[in-house]
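The following block contains the structure, expressed as structure tokens.
Note that this complex is displayed minus one protein chain, with the remaining chains in position.
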Amino acid sequence: MRPEALVFQVGAFVLAPVLLGVINRTKAAFAGRTGAPLLQPYYDIWKLLQKGAVYSSTTTWVFRAGPIVGLAAVIVAVLLTPIGKVGAAVAFPGDLVAFAGLLGLMRFFTIVAAMDTGSSFEGMGASREAMISAIAEPALFLGLLVLVLVSGSLSLTGMMGSIVVATWLRTTGAVLALAAATIFLVLLAENARIPVDDPNTHLELTMVHEVMVLDHGGPDFGYITYAAALKLWVFSALIVGILLPVQTGSVLADGGLFLAGMLVVAIVVGVIESSMARLRMLHVPHLLTAAGGLGALAVALALVAG
Amino acid sequence: METTAIALVLLPALAGALAFAMPTERPQRWLMLATAAAHLALVGASIANPPAPAPNDWLHADSLGLLFLGITSTLFFVAAVYAVGYLQREVRAPRPDFVEGVLFSNQPERVFVGCMLLFLAAMSLVTVSQHMGVLWVAIEATTLASAPLIYFHRHHRSLEATWKYLLLCSVGIAVALLGTFFLAIAASGVRGEGAPLLLSDLIAGGAGLHVVWLKAAFLLLLVGYGTKMGLAPFHSWLPDAHSESPSLVSALMSGALLNCAFLGILRAYQVVAAAGEAPFARELLIGFGLLSMAVAAVFIIGQSDYKRMLAYSSVEHMGILSLGVGIGGAATFGAMFHALNHSLTKGLLFLVAGNALAAYRTTSVRGVRGMLRLLPVSGPLWTAGFLAITGMPPFGSFLSEFTILQATFAQGHPLIAVAFLVLLAVIFIGMAAVFLRMVMGEPWTQPVVAHKESVLAVAPPALLALTALLLGLYLPPAVDNTLQAATGLLGGVR
Amino acid sequence: MLPLLVALGLPVVGGALAVALGRFPRAATAAGVLSAVAGCALGLVSIGDTLATGTVIALRLPWRVPYGEFSVAVDSLSAVFLLVIFGVSLLAAVYGARYLLAYRQHKSLGAPWFFFNLLVSSMALLVMARNGMLFLVTWEIMAISSFFLVTFEHEKADVRNAGWTYLVAAHVGTAFLLVFFAVLGSQTGSLDFDRFALRPLAPALASALFLLAVVGFGTKAGFVPLHVWLPEAHPAAPSHVSALMSGVMLKTGIYGILRTLTFLGPPPAWWGFLLIGIGLTSGVFGVLFALAQHDLKRLLAYHSVENIGIIALGMGIGVWGMSQGQTTVAILGFAGAILHVVNHAVFKALLFLGAGSVLHATGERKMDRLGGLLKKMPVTGGTFLIAAAAISGVPPLNGFVSEFLIIMGSLSSATGNGIATAAPLLVVVGLGLIGGLAVACFTKAFGVVFLGSPRTEHTVHAHESPASMLLPMLILAGLCVFIGVGAPLAVGLVLPAAAQIAGADSQSVMSNVATLTSTVQHIAGVAAGVLALVALLALVRWLLLAQRTVTTAVTWDCGYERPAPCMQYTSSSFAQPLVEIFSRLLGPRRHLERPTGYFPHSASLHTETPDIFLNQGYRPLFEWVNLASISLRWLQNGRVHLYLLYIFVTLVLLLIWQLGLRGGV
Partner (left out) sequence: MSPVIDLLLILVLLLALAALASSKIARCVRIVAAQGIVLGVLFIVSRLGDVTLHLVAVAAAMIALKGLVIPWLLFRSMREAGVQREVEPYIGFQLSVVLGALAVGVAFVLSELLPLPEATSSQLVVPVSLATLFIGLLLLVSRKKAVTQVLGYIVLENGIFVFGLALARELPTLIEMGVLLDIFVGVFVMGITIYQINREFDHIDANKLQELNDMNRRRHRIPHVRDADR
């Protein structure tokens, strides 16, 4: 791969936490507060890495392995995710399957680590996470499938590369829009954002993702926070890749456009978070099924069009 | 006339008479055993080098006869061995019977042994007779010789069974007699020297037979001998007789007697086929075969008495035999082979049933549990018998049933084949429920102490099980040739 | 070929010896285990050549039974299955030695070992058989021997019922195979497999035969709705037997279908769609039912149904590819299916051995009565975790590789086939759903059993199993990782078999192999990367925490005074949301005791999910047959007059019908 792309890859790892900051600032703005500084996530992570740790006597090494495996998985996922038209560090036919698989790995260990504490709260969070992601998975696959059909390529980089303005002007435009919507809903679900989950509630009974990591502290929690940022990054990157057809010649320009796009996505998430309330747990599946429905519709259209 | 054939009949007959004459008991058992052994030896010899057919022999063991003769003789020998132990076990004095607890006593042993031997003589006569008249006489004789055997335990249930057996079979055989007369009429055109009912003449002059009379004759013989053979709907005597008679008698009736009756039908079929009317006979055989299997299935499902279940299974297998011959072609071979397998297996099952009866003192399925624990030898044998009778490999019955199935497809009767399979499956399920309930679990009697089983009680069935197993893995040339030749006589091919 | 025959014979002889030594448990065990191990080892050695170079070993001997010929051969397809059979059997035998000895007080160990070895040999002979008669006989011997293993503890009523269900299912399945071979035989005039391949069949007949094969073999493999025997039989059997049955024996059904495909000629597309449909139903139903179970071994059994579904998806893709002449798709599909056969054998065997280890230690199968075992049984727990992750199809483990191949197959069918590719694409989505649910299912299984704190007394006093039981589990766990990281090797192993079924010519195979291996290398790379990163991050964490205070405290419990084990999430509660969503399909039964009053004493929620196919499909049918037969009992009412009447009426009717209506002349 080209060195400048490598620069952007490194950039991804550096910039990921900013997205969290942006979202919080947006919400603060809507709430009429100044809100935490943009770089707050960095401070948090740094602080956590400095701390010692307190472990529940119930837990075993699984509890400690959870954050590590989760972070490792998502890092590899980032390497597979194309930076817009610049492309990804690693690209091969079928990498989208690996992408999904890695997220699965992360989820698996987060859940198991949560159950290791033996607390009913973490158990509850784990159960809900399992339920939500189980239904989100097919939706994600449908979204990716649309890209395969539209682009005819089996690698994420290839897909994103093949999406140009012309693609949007043809019937495939609608298809892409649907796919983007699907993946965006999956993003909300997978990253524990409103309306699926509320990242900064403090009532355990209502939480999904946060309650799973109640017992983690210190470096472990630092890993988790950073992993969360990266996860948000990869999903946003997918969406930007779909929605951003322009390809200027220069890598820098492409990269810049991409980053701008990421900013927009973060703000949109923020807007949604501040403009609507969290759904009842019972309705979350409906939302995700709806996402799946969108995806299926998109696939059907793509098959007819393609 | 043929000397071996005569010897085969006379030997047991005289021995039987002798047994009746004998005052003391113990020697009789050994007499029976010795006679059985000699008989078996004779049969073995004539199977090894089959006697050449002489013209208008009344008595001659052709390959078909030899097959059934072999089955009969083998089974009788095994039963005789078993009988030695059995008669020792039997209590002489009047004793309470286990169903209602009324007192009863046994028949005198010489009557038992004598009738056993006469029974053997009669059955041998059936297998060697080449004359339809003699055949009839012989089959009727089997009925008369076996009736007292059923009534060995003299209580009213066995008496009832005997009565039904006598009446139904006599009526059936009478119908068969009319059939034989019809055959004579049909054959009145045939100018064979000697009596008009000689099988060889009938077959030779097949073209000259009067079709209508021939058909009528076949119908009557089918109904008549079918009653004895236990084809539905003439089977009604079978469950009663088999459940009430001593187990080794049941074994002989199921394994040997039914086959002899079947031989009667086969002889008639030979004549009909010679007259070129085989299709007419075949569809009847197929029909009664399937009907028998269906009826058996109805009564095997949820059967509460294991000896009755075995009896119904005999009805089923007689149905399979008749079906096989009806299908023709390779199925005929399958049927002949199946007759052999069924006899061995059913003998095994009835002998083991005897052991179970002795151990649990009930024929009720509900009353028998944990045979594997309580009877370390009979339990496994019972299980093996179940697998064998339901046509599971590696037992021979699987080969024969599959042969029949494949031939049914090859002959272009897919529907019949499917019906055949469905019935087999239903029966398997019904039997599985009964057998598993008996062999598994904890015995009712606590604490469990495994019985010491006498060699004489387990060796005979074990021998039969072994043979049935071997036939599934390897078909000895001698047996194969006999089967082939028998199949050839019935116009089938392997 | 000779060494292979020895490898088949040895276990049987050893088993017979074990029966003879029945009185002395240890001697019997030794005879059984050693012969099995020796046989399997010899077998593994002697198939190596075929696996490496694809050379076919064949042998024909006369066999004196109707239609019979002792014709055996080992080609690539057989070799892969033999690898699985011998490998897993070997480990299961080693494991079973100590496991069964626990029963030596009140059971003879001779018969179990005899049937175990017989099962091993029959499975091996089955995949070598090239003659229908030999195949059928071996098939039934396999069924019978496994039946006796299932009913090992026949004192228990539920074991007896399970045995009956299994026997009946096996028999009915075989009935279809009997028809299958009978028809093929009557078509080609012999039961020789090579002869089958030569004779081209009419399309309609071929389709009929295919359907027969799918039902017959599918019953053994456990396709929904033919799976009902599976969740009964596998929990009933001793664990090393469950491992063998679930890991290996089910696959003989798969082998049967694959072998069938080689002699039915070019398939129409709808065969592929059928298999895909079966795969999706089996996969989804299997995992959902698994999710709803509370008995560990039952959960695993249902999960086998799910994996069989995945294999069926692979085969469906393969058949579809064949029908479209897309060799690449076909090879990908079949390769995925076969590799998943291998993978499932590895991790499902491991899972059952783990469950057995837990059972051995606690005597408990109900998950809600277990918990916190990881501390007591580190090796069992660790290997179980690896297997759980692997079966959920996540990298860097083996489950992911095979699912990857299958998805690749369906995706590469997608390029430019218009609406026709809708069915293959369903596979992708289906696998997505199945994967997500599998994660839920196995986080539940592992979490509830091994994590948290013990829920019952005897769980507290659990102990780790002896080394002879742990070693096989460690080896299997190692294989899970190895196949994941060394994916190219594994794929290379199954590729020839896949090509053989796809009927691809060598040169197109070569091209596919090239592209495929390059892709799979990337997968291996990803796996390696993950592992490396894990190591790195672990190191970093260790460095960070090295010179800081690390203390332990009670789990954060929102200020409760005394957190008790009973407060933990149970398997029921963990699965509840998903079971709720799919309750239409599952029909779970709930027993809910709501808390009442201000100071409620007791409240409880218990859910159970019986098999709807069994309760609403088969049971009513059997009931009906039973009632029908009872309603005909009057035919035998004991009156001799009635019996005579039967004879009378039949006689007259026959005479009138045959002579009168038929007009005899």
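First chain written, first letter: the chains are A, B and C, and each begins at residue 1.
Note that a contact is a pair of C-beta atoms (placed from the backbone, for glycine too) under 8 Å apart; a residue touches a chain by one contact, two chains touch by 3 or more.
Since the structure is predicted, the reported quantities are computational estimates derived from the model, not experimental observations.
Visitor: Just to confirm, in the complete assembly, which displayed chains does the hidden chain contact?
Guide: When the entire complex is considered, the left-out chain reaches B, C.
Visitor: For the chain left off this view, which of C:L59, C:M567, C:V625 or C:L659 is in contact with it?
Guide: Considering all chains, including the one not shown, the answer is C:L659.
Visitor: Of the residues B:E2, B:E109 or B:E244, I need the one that contacts the missing chain.
Guide: B:E244
Visitor: Can you tell me which of B:A5, B:L66 or B:A141 touches the chain that was removed from the display?
Guide: Once the missing chain is taken into account, the touching residue is B:A141.
Visitor: Looking at B:A37, B:V84 or B:L178, which residue reaches the missing chain?
Guide: That would be B:L178, which touches the missing chain.
Visitor: Which listed residue, B:L166, B:L231, B:L291 or B:A465, touches the chain dropped from view?
Guide: Of the candidates B:L166, B:L231, B:L291 or B:A465, B:L166 is in touch with the missing chain.
Visitor: Since one chain has been left out of the picture, which residues of subunit B touch it in the full complex?
Guide: 98-101, 131, 133-134, 136-137, 140-141, 143-144, 147-148, 151, 154-157, 159-164, 166-167, 170-171, 174, 177-178, 181, 184-186, 188-189, 195-197, 210, 212-213, 216, 239-240, 243-244, 299, 303-305, 308, 360-364, 366-367, 444-445
Visitor: Using the touch rule from the top, list residues of subunit C that touch the missing partner.
Guide: Against the left-out chain, subunit C lists 633-634, 636-641, 644-645, 647-648, 651-652, 655-656, 659-660, 664.
Note that only the chains that are shown with their structure count from here on.
Visitor: By count of C-beta pairs in contact, what is the leading chain pair?
Guide: Result: the chain pair A-C has the most contacts.
Visitor: Rounded to the nearest whole Å, what is the centre-to-centre distance of subunit A and subunit C, using the mean of the C-alpha atoms as each centre?
Guide: Roughly 36 Å separates the two chain centres.
Visitor: Could you tell me the distance, in whole angstrom, between the mean C-alpha positions of subunit A and subunit B?
Guide: The computed centroid separation for subunit A versus subunit B comes out at 78 Å.
Visitor: Of all residues in subunit C, which are in touch with two or more distinct other chains?
Guide: Where subunit C is concerned, no single residue meets two or more other chains.
Visitor: So which stretches of subunit A touch two or more other chains?
Guide: none
Visitor: Okay, in this complex, where on subunit C does subunit B touch?
Guide: Touching subunit B: residues 63-68, 133, 136-137, 140-141, 144, 151, 154-155, 157, 160, 163-164, 167-168, 171-172, 175, 178-179, 181-183, 185-186, 622, 625-626, 628-630, 632-633, 635-636, 640, 642-644, 646-647, 650-651, 654-655, 658-659, 664-665 of subunit C.
Visitor: So in the complex, which bits of subunit C are touching subunit A?
Guide: 371-372, 374-375, 381, 385, 389, 392-396, 400, 403-404, 407-408, 411-412, 414-416, 418-419, 421-422, 425, 428-433, 435-437, 439-440, 442-444, 446-448, 451-453, 518-519, 522-523, 525-526, 529-530, 533-534, 536-538, 540-541, 544-545, 548-558, 563, 565, 567-569, 573-578, 581
Visitor: In the complex, go through subunit A and note every residue touching subunit C.
Guide: That would be residues 49, 51-60, 62, 64-65, 68-69, 71-73, 75-76, 79-80, 90, 92-95, 97-98, 100-102, 104-105, 107-108, 111-112, 115-124, 126-128, 130-131, 133-138, 140-142, 145, 148-149, 152, 154, 204, 214-215, 218-220, 223, 281, 285, 296, 299-300, 303-304, 306 of subunit A.
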